[in-house]
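Structure provided below as structure tokens; questions to follow.
What you see is the complex with one protein chain gone and the rest in place.
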Amino acid sequence: MLRLLAPLMLFTFAAEAETAADKALKSMTWDAIVAEARGGEVNWFMWGGADNINQYVSDHIAGILKRDYDITLNRVPITDAADIVNLVLTEKEAGIDAKGAVDLIWINGENFRSMKQADLAFCGYTDLLPNDALVNWENPAVANDFGVPVDECEVPWNTVQFAFAHDSAVTPEPPRDMASLLDWIKANPGRFTYPAPPDFTGSAFLRHVFIHAAGGPDSLIGPFDQTRFDEVATKTWAILNEIEPFLWREGQTYPNTIAQLNELFANGEVAFSFNYDPSQFGLAVQAGTWPESTRSFGLTDGTIGNTNYTLIPFNSPNKAAAMVVQNLLLSGDAQLEKAKTEVWGAAPAIEISRTSPEVKAGFAAIVGHPSVVSAQDLAKAALPELQADWLTAIEAGWKASVGN
Amino acid sequence: MMLELRGLTKTYPGHDRRTVEGLSLTVPQGSLTALLGPSGAGKSTVMQMIAGLQAPDAGDIRLGGKSILDVPPERRGVVLVFQNAPLFPHLTLAQNVGFGLRMRGLSAPVVAAEVAAMLERVQLAGLGNRRPHELSGGQVQRGALARALVLKPDLLLLDEPLSNLDAGLRDEMRALIMTLQRETGVTTVVVTHDQAEAVVLADRIALLLDGRLAQVAAPREIFARPATLAVARFFGGVNFLAGRVTGGAFDCALGRLPLPRGVADRGVADRGVADRPGTLTIRPEAVRLGQGDGALSARVIGTTFLGTQTRVELSVSGQRLEALLAPEAASALIPGQLLDVTLPTEALWLIPEDQKHG
Amino acid sequence: MTDRTRIFLLLTPALLLLGGLFLAGLGLGLLRSFRYMPALGLTEPDLSAYAAVLASPGFLASLGLSLWIAGVSTVIAAGLAVLSAVLLRQTFPGRAVILFLFQLNLTVPHLVGAIGILYLFSQSGSFARLAFAAGLIGAPADFPVLTQDPWAIGIILQYVWKEVPFIGLILLANLQAISPGHEAAARSLGASRWQAFRHVLLPMLMPGLVAASALVFAFAFGAYEIPLILGAHAPEALPVLAYRSFTDVDLANRPEAYAMAMIIALIGAGLLAVYARLALPSRGRDAR
Partner (left out) sequence: MRADRVRLLAGMALALWLVLPLVPLAIWSVAHGWRFPDLLPVAWSFKAWSHAFSASSGVLHGLGQSMLIASVATALAILVGVPAGRALGLYRFRGKQLVLLLLVAPVLVPPIAIAPGLHGVFLQLGLTGGVPGVILAHLIPVIPYMTLVMAAVFGRFDTSHEAQARSLGARPWQVFAHVTLPAILPGLLTGALFAFLVSWSQYLLTLVIGGGRVQTLPLVLYGFATSGRNDLTGAIAILYILPGALVLALTARFLTGRAPGLAP
């Protein structure tokens, strides 16, 4: 990853810092921006694997945009946001500076870091959005995306916290902290596995083990530290290699994706699945994919939480319209709609206390899905997300030392 | 070796009619027998059954006195030379000729020597390395013959060996088949639909009509003395007179015609009935014009010049007759002209009524 | 108009379009694989990207896996296709149904086949459930590992499923052009059933079989989405590895991605050579 920097430097210096049009846009009033956005078309590249989310975006959000702003929203489903980072990068390489294909990306973590480092993000505009006032930028978990300062380059959309799912009919008493989970794995051969990184969720599970090996997150906060990494990584690989023979298929193979793990869980091949977004558990039960007896929980020593965002690439030809979309997504009504259990069940990225009384009442009235552990419960033991450099190092180390 | 077919019967699945029905035939050792019949008569099916490529529904096939029904084709000692797939296109001529020997597992030098000798014999020496598409049609046919003969089979089956060749090549190939058959003495059955070809080539003709054996005889015999009306028609018979046999003569529309000795008795011995219906036939080339013993009065209906002969259509007492004459003998005839015709007694042949079927 | 002009005019649009697209794609890939990317300031072509690719352990494992997948799939599919073609040449009840299913299979995309195979053969798939119902296994883990497995059995099963009808139909078409007399003649000349097949029918089918097998090998070697669905987490099939390195955010890795693409193209070229030698008519015989 460090090799990334050298060629990118060439780029960064070669490319113009900002176009005149971007400057002009940032100096407009919100009303002017909305007027500019009218009739526009926004290509929003986002993970498309959940039909509830797709419906929320394509029906609810796109409907309002068309009705109120005459903006056409094209939801472009993707399987991996890294592909889109690459797309924008390739466009930049080809000198496409104003007519890019992408107007908006659902993003966070290392993909955001890549976009920011390669100067691929449109930045410095978020305070123009009226609903930006609902965001608590004082919260470091919002102001930093995997430890990388957001710097007005993206707008928060959801907050999530990692949780485990189990079938209460099969495993009534699941282990509640990392140490007992590791013991449980050894006591129940073939009943646990995790997706191989670079799967997003599998990688997040690894970080839990990594933090456990480090004895807590405190020494890992902040920029990447090779010495500290080597120290903790040795312990982590030892733990993972120790449990490997007790994993599904004796650890010879790992699932490629979280979807495969979910499938294994659905068929009772393994006892646990997990997700960064616990609302997915409820959706799986509603879809009939998972048993009704599915329950979920966090770890008493904490699970990692993060915020995910939407980002406008530097070469989007529809920045004004994309900003209107972002503003709408941040609104209390839109955040409430997606928080509803039957819609999505996603935790809001705004401060509910700053919203209108109706929205507040709406949030208060939400009854959680029985299979989904509540955000409040999870929040009792939350771990911060590590900076993206740690993350890439852990993924690469796993490939070399464990999953080979 | 002598081949005997006994009651051979075959029906193809999905067909109502039997392709071959109750066929019994004996092919003497060393003979060249033609299996003759119109297309669809079941000739090829018979050949394939003898070669073991089709199984009969009933009946037996005996070669040299032993049944070969249960012997797989490759061990029957019977080689069938196909009409439509003469040589394997992916092999050279020499490889083609040596194919059967190699299948027997003979060593390469032995095969090579045998092949060379055989190619010499069919006048294809020096062409061994060519592929079939580089050979002429005649060369391909000779190669196919060589490929079969090199195996020194007990029985050689040739399926329409001449039908794909043009006239010149046909004569050459026919001569080659007859020569090689005489030299090797291999019992041979040739399938053909062409009666002229069968007559020239074979010493015996077995005529197959609608899956049944109609007659087996020497060519001359089958021509002059057809067993049934159908046989007569197949060999170009056109003059048929319906009537009754009484006391050594034949009563019909032309009056009472005397029959030659032996002919009148056909069928009488086993039936013991002297007075019975039948059909009298005479070859058109045997009909004579002009005065003579028992001459009949005829009127010319028309003449057709055929090149070497002229066909004359006549009406005798309302009965149509055809005569084939030398062109000069018929040149003066005009339609409507009255003249005398003679039907020589020795040329008359009787087909009893109850054998007319087919 | 002379024949030569006519031929030229007839061929030009296809060759221009195809050559333009194909060679342009290949050419640019080749340039970049030599680390010639002026946009990144790389103007001194060298072979270091190839060296880096060949030196990485993952590459050789992926190459081996893809060759294994393509080789085994092709051999099994070709063998079964020959058997099916020989079977389908004869008449028997239900032959028309199988012929229709063969053609129907051609219309089913590989991706659909891959998902179907996954649902059938995974450890909790239909066969595993049947085995459970029959009391043969007590849990999914007892069922043999046939998908996402180290031997790529699931991937191979999917290719066999898709390619037997493909090769089979090509062989059937070829069989129609081969007179049945050849086989009968061989039998009559003393060849056993097996010898007639081995020495007469098979050699005649060979050009078609080689051509079809080359296409199958190329596809199985180069497909991306099937190993993604049915493959194990490591090693990855070569196309998956190549695509991943092509979409790597690290631009510095880009020449390696191109080098990998060129190595794959080289294997395609090898196939082309085999094809040219064995499947294209030789000695001036034309392509009829």
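In order of appearance the chains are A, B and C, and numbering begins at 1 in each one.
One rule holds for everything that comes next: a contact is a pair of C-beta atoms (placed from the backbone, for glycine too) under 8 Å apart; a residue touches a chain by one contact, two chains touch by 3 or more.
Just so it is clear, the structure is predicted and the values come from calculations on it, not from any experiment.
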Contacts of the hidden chain among displayed chains: A, C
Given C:Ala78, C:Leu215, C:Ala232 or C:Ala252, the one touching the chain that is not displayed: C:Leu215
Among C:Pro57, C:Gly79, C:Pro109 or C:Pro144, the residue in touch with the chain that has been omitted: C:Pro109
Residues of subunit A (touch criterion as defined above) contacting the omitted chain: 43, 45, 48-51, 54-55, 57-59, 74-79, 83-84, 87, 90-91, 94, 96, 101, 257, 259-260, 262-263, 266-269, 284, 287-291
Missing-partner contacts on subunit C, residue numbers: 3-4, 6-7, 9-11, 13-15, 17-19, 21-22, 24-30, 32, 83-84, 87, 90, 92-95, 97-113, 115-117, 119-120, 124-126, 128-130, 132-133, 140, 158, 161, 165, 169-170, 172-174, 176, 207-208, 211-212, 214-215, 218-219, 221-225, 228-229, 238-239, 242-243, 246, 257-258, 261-262, 264-265, 268-269, 271-272, 275-276, 279-281, 284, 286-288
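The definition used in the following text is that only the chains that are shown with their structure count from here on.
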Chain whose Cα centroid lies at the greatest distance from that of subunit B: A
Whole-Å gap separating subunit B and subunit C, where each centre is the average of the chain's CA atoms: 56
Overlap residues in subunit A, where contacts from two or more other chains coincide: none
Shared interface positions of subunit C, touching two or more other chains: none
Residues of subunit C defined as touching subunit A within the complex: 39-41, 122-124, 139-141, 145, 148-150, 228, 231-234, 246-253
Residues on subunit C engaged by subunit B in the complex (per definition of touch): 91, 179-182, 184-193, 195, 199-200, 203-204, 206, 285
Subunit C contact footprint on subunit A (complex, rising order): 1, 3-4, 6-8, 10-11, 82-83, 85-86, 89, 93-95, 111, 114, 118, 190, 196, 248-249, 252-256, 260, 263-264, 267-269, 399, 403-404
